[in-house]
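Since the structure comes first, as structure tokens, the remarks are kept for the end.
What you see is the complex with one protein chain gone and the rest in place.
Naming follows writing order (A and B), and every chain is counted from residue 1.
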């Protein structure tokens, strides 16, 4: 009983996270300005990281957690570089 | 889903609740990204996913793996530590970039720069 509940909850959570990712993709496509797109990209990778955690719970493998860790770090670097680009027009000065 | 059957019922229910709550907060945050009117309002929305969304999801993951392996596994906490350290920096940089761009264009919606800046 409780295990089918858990299975249903994980699948429902994955559907919710996929919807969240598609919302951020819609915002990324619609814009209207560059800062909106960067913000949507930031939200997209956080949602992807959470989705990886649920996949990890479903498959019972800790490797997904490490993948999530890497996504969190690389996403940070990407967003910082993009914000810097928006401010100055170049990444490294 | 054979490995999840090894979880005792209390842990299964706890993990289910945590995972659902985490996904729900992330979902509401992204919904806000879609619904709110302008950029400065939208900036607030993804913080839901990075604070409580991540918190509950990590709690679920830690409970699940600790009970499954029979020893405390909490290096998922590092994800939380990195996210809490990095999210304010990215958001502040992004808002400053947006403010700079809006001021350059002379937008009326943002406060203008002080004279001595």
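As a working rule, a residue touches a chain if its C-beta (ideal position, glycine included) is under 8 Å from a C-beta of that chain, and two chains touch if they have at least 3 such contacts.
Going forward, contacts and distances are computed from a predicted model.
The unshown chain of the complex is recorded in UniProt as "Cation:proton antiporter", chosen from "Cation:proton antiporter", "TRAP transporter small permease protein", "NADH-quinone oxidoreductase subunit K" or "3-oxoadipate--succinyl-CoA transferase subunit A". Every shown chain that the unseen chain touches in the whole complex is listed here: B.
Panel shows subunit B; residues 25, 28-29, 31-32, 35-37, 40-41, 43-45, 47-48, 50-52, 73-75, 77-78, 81, 84, 87-88, 91-92, 95-96, 99, 110-111, 114, 116-117 of it touch the chain omitted from the view.
As a working rule, only the chains that are shown with their structure count from here on.
Averaging C-alpha coordinates per chain places the centre of subunit A 9 Å away from that of subunit B. Subunit B contributes residues 1, 3-5, 7, 9-10, 12-13, 15-17, 19-20, 22-24, 26-27, 29-31, 33-34, 39, 42-43, 45-46, 49-50, 53-54, 57-58, 60-61, 64-65, 68, 73, 75-76, 78-79, 82-83, 86, 89-90, 93-94, 96-98, 100-101 to its touches with subunit A in the complex. By the touch criterion stated above, subunit A contacts subunit B in their complex at residues 1-3, 5-10, 12-14, 16-17, 19-21, 23-24, 26-27, 33-36, 38-40, 42-43, 46-47, 49-50, 53-54, 56-58, 60, 62, 65, 68-69, 72-73, 76, 79-80, 83-84, 86-87.
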